[in-house]
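The complex appears here without one of its protein chains, the remainder shown in place.
So, chain A:
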């Protein structure tokens, strides 16, 4: 069979991504459709597998009325997100700029800063946190609370210290983001910096006029990554609630409903982020 150049090109392209397309239907589209179907049904395990009976929107109603855990968990997740995402981004950008400087021991420091990528995913970190290993000793050792109490009113101090304590966690969560920022910094042409220096720009000006604007698309990428990462983190309250519903209470239909509501919620958040950045990136 003879094909024209163009048709052959198209066929080859599809040949390369064909395994992904098959995978997409097997592991994404069909499961997603099935789980959406489950949300409108009640599933009862029988001899021949699961039997579904149509119940309409009952599962959705349950999530917002009977289930006392779902809505609070969702708002908690949202609160954590609003606090942590900006902190992670600022810290990651700051670290990446530090690491990008040509200096002695560059490789060593980079190795150390990427250490969280190795350790901070999953169960090892959780165990460390349970044992109080991931928080810095200064908060307990120097009795910081009592010391500062003399200067700052307690109502203000407590959330402040809590915030400072969660900073170490933020640092631990920003490994991949540092990495992405660092890779982006490498792509900024040195000629731009040279020109700026020739014209007498200070480091501060250079950051705001060159580095930061060049990094904005990557800030977007990192925001997406951070949000997705924290939403899909198995330590997350909603994830645990869902797994409990499915594997302990064996309520498959309601579990799927939580999953879908969560998914819709994530998409709304990502949509807001996307709109916010589209306006900024237009400049």
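The rule is simple: contacts are C-beta pairs under 8 Å (C-beta built on N, C-alpha and C of every residue); 3 or more make two chains touch, one makes a residue touch a chain; residues count from 1.
Methods note: contacts and distances are computed from a predicted model.
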When you check the chain that is not on display against UniProt, which of "Aromatic ring-hydroxylating dioxygenase subunit alpha", "Carbohydrate ABC transporter permease", "Helix-turn-helix transcriptional regulator" or "Sulfurtransferase complex subunit TusD" does it turn out to be?
"Carbohydrate ABC transporter permease"
Contact with the hidden chain, among A:78, A:98 or A:276, goes to A:98
Among the options A:10, A:82 or A:195, the absent chain makes contact with A:10
So which of A:60, A:109 or A:207 would be touching the chain we can't see?
A:109
Considering the whole complex rather than only what is displayed, give the residues of chain A touching the chain that is not shown.
9-10, 12-17, 19-24, 26-28, 30-32, 34-35, 38, 49-50, 95, 98, 101, 103, 107, 109-119, 121-124, 126-128, 130-134, 136, 168, 171-172, 179-184, 186-187, 217-218, 221, 228, 231-232, 234, 238-239, 242-243, 246-247, 252, 255-256, 258-260, 262-263, 266-267, 270
